[in-house]
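Notes follow the structure.
Every protein chain of the complex appears in place save one, which is left out.
== subunit A ==
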Amino acid sequence: MIAFLSDFTIQNVVVGAMLLGIISGVLGSFAVLRKQSLLGDTLSHAALPGICIGFLVAGSRSLPFLLGGALLTGAAAALVVLMLGRTTRLKTDASLGIALSVFFALGIVLLTMIQSTGNAAQGGLESFLFGQAAAILRSDLYVMGAITALAVILVGLLWKEFKLVTFDPQFAATLGLPVLALDVLLTTMIALAVVVGLQMVGVVLMAAMIIAPAVAARQWTDRLGTMVGLAAFFGMAAGVFGALVSATARGLATGPLIVIAISVLVLASLLLAPQRGIVWEALRQYENRKHLRARQVLSTLYRLAAEHNDPAYRAEQGMIDAYHGFGTHAALKRLEDRALVTQTRHAPETTAHWKLTQAGIAAAQADRTENGEDHA
């Protein structure tokens, strides 16, 4: 294990994955809350033509050129989306979709062109499609680390401004905040996060890194600060997990493993988080339904007793079942536990019969008053 962790490449990959997790978790939280989940997707796909242009300009696989190009075309795509929104009636999702496909198509055209030239230096430009973590160098980590530190510091300094612009941009504008500038700054930082992730997970899967940690974190908390911290932690944990698992065997791709790990976290959070989790919600609904059924059955017994002018009227269970269209045994048992009904016999019939207790009559009457029904 020690030898395993001291492996230089693995160290690089683990640290790189951690940095990616932090920056995408922090900035993704704002993107998701601003309903701009798709923005990450557009920015990352739009990075591909930039990578190719950077390669063509530099004439080799020089990382600063590639990432610089990625940032430029990402920004161009964001600008296109902004212009489409301001000058046409297109909805944001349509604008994002258009920018995404146009820029990605352009990127694929450039990529195949470069590959067909047989330039020996083009080696592995297509690895930016799905990422190639093992190719990360120590010097790349310094760039990634600097970008991540910058993003975290900026979010820390402009915390209340970003929060207000995300929650209520119009009110922010009336306070005199430069909403457009803050918008551009956040979008630029998301583009930077995408650039950080390009080598690791590639342009196609990068959107998952922006969206997933934030969505998972939102499930567990109702505080923005906790959400951002948790998203960074989830992103980091998934990154480390993917990096380590891919190191255990040949042929396991790091980037997709990271994305799968964070997706599992999202699924677990959607299902299990207290308050917002689907499982607990379903349980609460089940409890409510059981409670409601018991009340309905109690009310039926009350009306039967009233119609027969006999407070101790013994209703046959089969009849109550037929009336409600579902098995009422469980509901009757619950009512019995609360001493609202008792089980009796009605000779010569051998089937189960039920009648209201004094407490049951009182409870049914209270319920009817509450529902505004007249006293039959």
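Brief remarks follow.
Here, contacts are C-beta pairs under 8 Å (C-beta built on N, C-alpha and C of every residue); 3 or more make two chains touch, one makes a residue touch a chain; residues count from 1.
Basically, contacts and distances are computed from a predicted model.
You can't see one chain of this complex, but its UniProt record names it "Metal ABC transporter ATP-binding protein", from the set "Metal ABC transporter ATP-binding protein", "Septum site-determining protein MinD", "SAM-dependent methyltransferase" or "Putative membrane protein insertion efficiency factor". Residue A:Arg218 is the one among A:Arg218, A:Arg293 or A:Arg314 that touches the chain missing from this view. Considering the full assembly, A:Leu158 is the residue among A:Leu158, A:Ala306 or A:Met319 that touches the omitted chain. Although one chain is hidden here, its contacts on subunit A can still be listed: residues 33, 35, 89, 157-161, 163-164, 166-168, 170-177, 218, 221-224, 226-227.
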